[in-house]
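Some notes on the structure that comes next.
Here the complex is missing one protein chain, while the rest keep their positions.
The letters A, B and C name the chains in turn, as written, and every chain counts its residues from 1.
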């Protein structure tokens, strides 16, 4: 299914008057509104191929219908999102769930939707049929060099797939860890991981990056071998200039100040980018901005400040991706909501009066500093984000249009109601 | 497979000298050692039928071999445990995973291993093939009365199975909750749950109990409809004398003082019993006592104090069950470790000098109170627990004997290496 | 110091054009804007007398200047706040820090600022000079009946002060708990607390309420005798119709779903009201809405829904108070920020389309439910809240006017720079 431009135009026409009223109101208040819109237009958030089907928990999964059954359909799904919001112009593949049989064909298909290939992701947290060694006790950190070798080779294979598709980064997320005291020698697990990553790093093309993700716990419940930003940064520093630390919002201990971590990683030149989601308790993988929208804003506040301080291009300097699990909602709608929430937070962060904030900080005027951030955050920027979409030819209200066009029903018609996506 | 008494005797013979030395040493220090042993002998911890296979997480499962493929084999597994430790004399079934086709036969089989049937458990957190209504958005709390009715009927069916088997309690654990703000009207969800539970309660035989379990989060990630002990107790009080609150150690927010909850539930006469496991981060479902053994002791300290204060029989007054997930270890060995850790904690709690503790509390002698508890906890009670096993005809070291007898290898021979247990 | 009406008018005149533009824009979108404004006008948030000085931590305190040195000056401070925002029309006294020597005089003084007396607060968490028994090991829960008696008598004295001033509620917050395992018999501590509260309850005038506050931890670090809403509710139910559970936002374990607790307490008819503040880690006592503004909105969402469902008057049915610690900011400005954030959250909650939300919930349309809440929350309601202030004769921007009028400088002139408030 492809969305006809004309449907988008009709949808926008119906909302135009209301939108213009709201946009004109807010635009008058914001000196640099055109610059904000321009940045919003360029800001693309990649969609992971594994987030297009219904997610589950260890207790079960309640599958939806019309899920994409193969890579081509996954690309079609992201194409639909991108047509609706013009902000999801990249797809992030997961190997072995999405091995492209014919890379050129796949590239052409993606290009037909305006999609590029974001970071590729390896999977050494599950055993695949026919796999020689099991990852039950880890992969890159494994005590057995044969298991490590198998996992390294898999990552190299993933890089190769990525090269064929035009990706420029490999994301390594490891489930490696332990569930019981005594199970692991932490130091040797770290060293094994480092050695394995070095071998993978050695295969990175010149213009590639290696994203080292960290996670506090789950699926291991006593220790994780790359558990926090400090461990990831230690690895990235030992690996070299192409290695960076990837931040997934759900991968922290309770109450962690993620925005500070972001600021420091930017300071060190080692922030890879983000896996966006939201959570209340653990790695809940909920829709971005659905539980802690102010935290999302505060993170973007640090991102904007830190990227500008280092001259990093907002759109291309870091990796932006959603990594959520859609257990209850239609995955495509959930993704539209996430992208929208992320752009709202980004827009609010762009409104922060940096000169005034700097002055408040320099004089320890805590009240003023708070008011400056709250002033940006309390501003209703939805019309600005919508205006950016409008100018890009996207829908003023992507979720509404998704419903109006009965997208899911049409996908079910095309794919059948039993189609289940590969992935978690 | 059944364990020959003679193997146990041989095993014990080999360890007898070492055991006697340790037991004699410790017995001399403990005035009431015989009473402690007697209580330990009577203390039985039920094994849930779903814990006999390898557990998993949403990221995957690394199955072991020789798992029980049907109810008969599950009973056989618990029979093996009970033969080894004489402390696992009951099995807790889960419907629909373990529907007994012929209750009398199943009862006779269990009896042949010395096993009784503990509380039966309903499942409305997953959809079964052919089920009319989905539990995707809950069961007993559902907005749709037809879904609630289906879930109520299922619970009544579970009670009926339990009656046939000689169970005396129904455990209701609900995944009902919400993952996003706004999804639920909390009040109506609670009221619906209450109404549903009332219908179930009405079907309870005179001598049955209803165990209402609570859980802070997962698989829903914003709210749980029975989220904490306060909500469970509210329901239990509204339901009546046969309703009780069940405590699962992993179902709390970080840092919760579980032992205080236990004490207050005992005070109110509303403690159902326990689902034992351990955890570091969330509902990690690890081996009991493997992460926070002192907490386990403190809980037993309250249990012993509170049961004695109310005249509750330790062995029969409350429900004792393990509820863990065996992702990495052989499930049977993991269960042996859990049972052992629980009995160690119980034995330590029995050693607490209650008169001295009372006196210390009455005089606010915090130092003395701490020393009294630590004195019991730091005592090496393993020989006492082992002595109780020895007198019951169980193995001095069940884990060692499990390995010596190559139990798992024999089960694989009997069941094949592809056998996978139903359950999580 | 009193604020001249004319200064407020001048201030408002200067901001009027900007305000009107914003208000007219938003008012056009909101059908019931007049009703919202009317509710906002009536909504008063009490100021605790102990929050008018600089707060501290166990590591120290960095006092500000011109703090109120006696009860009269504290009333003056709240009078200033109320003049600026017309939303802080009550003061909550703390005995023995604020014993009124001449109740009639104090009442008249308060009345001259338009202030009433909110709940009175007892203090049994500190020893006062000359006190016979120490509260080191607790007060109402103490093992020694003499200490309990002293604490009960103190609470009765507080009620008597409150009667003289026209208060209608007693708030009991206890530090009672334990810092080490073994220190307390939880059950007896609970029973002692209950008996003590019963004696206090017996002295409540007919039209008074008893607010039973709970807190998870601090200043005791192992257990708190009224630790959570379940324990408070248990006490309130055993005490009678005049006893209620008070919610302080900072008194929970990490990640607690406070809005659900609020909903259930309203369901049970047992919600006393709120102590507002915000926190990231523990009982941080930060400015309301400064860390988790969406949580504050979600709580008000439940409040509005639940109060309406039970026919509770928003303005008078529950107790609303700030309870924060002003360690870094000028306390008066901090309080203005808190009141503003609370009213913003309340206004947003009043905008929620309840009919649509109900429909979404009834059809398990999770996407729509989220969008409905986010639609209200993302609306910039500041002009509505300001309009309510304008109509009441308060300042359009209270914080700005506080600064323009150099309020603190004038207070320092009047009181001297060494004046330090009694309290924490």
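One rule holds for everything that comes next: contacts are C-beta pairs under 8 Å (C-beta built on N, C-alpha and C of every residue); 3 or more make two chains touch, one makes a residue touch a chain.
Not measured: the values here are computed from a predicted model.
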Omitted-chain contact residue, chosen from A:32, A:112, A:131 or A:260: A:260
Contact partner of the left-out chain, one of C:217, C:244, C:274 or C:297: C:217
Hidden partner chain, touching residue among B:32, B:255, B:316 or B:363: B:255
Contacting the left-out chain in the complete assembly, out of C:46, C:172 or C:286: C:286
Residues of subunit C in contact with the chain not shown: 55-60, 62, 125-127, 134-137, 175, 179-181, 183, 216-219, 221-222, 254, 279-282, 284-287, 290-291, 325, 327-329, 424
For subunit B, residues in touch with the removed chain: 21, 25, 254-255, 257, 280-281, 287, 290-294, 328-330, 333-334, 337, 344, 366-367, 370-371, 374, 377-380, 382, 399
Those residues of subunit A which, in the complete complex, touch the missing chain: 136-137, 143, 178-188, 190-191, 216-217, 222-223, 227-231, 233-234, 252-257, 259-260, 263-264, 266-268, 294, 298, 301-302, 305-306, 309, 357-358, 360-364, 366, 369-370, 372-373
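Simple rule for what comes next: only the chains that are shown with their structure count from here on.
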Distance from subunit C to subunit A - Cα centre to Cα centre, in angstrom: 40
Shared interface positions of subunit B, touching two or more other chains: 136-137, 179-181, 183, 216-217, 222, 254
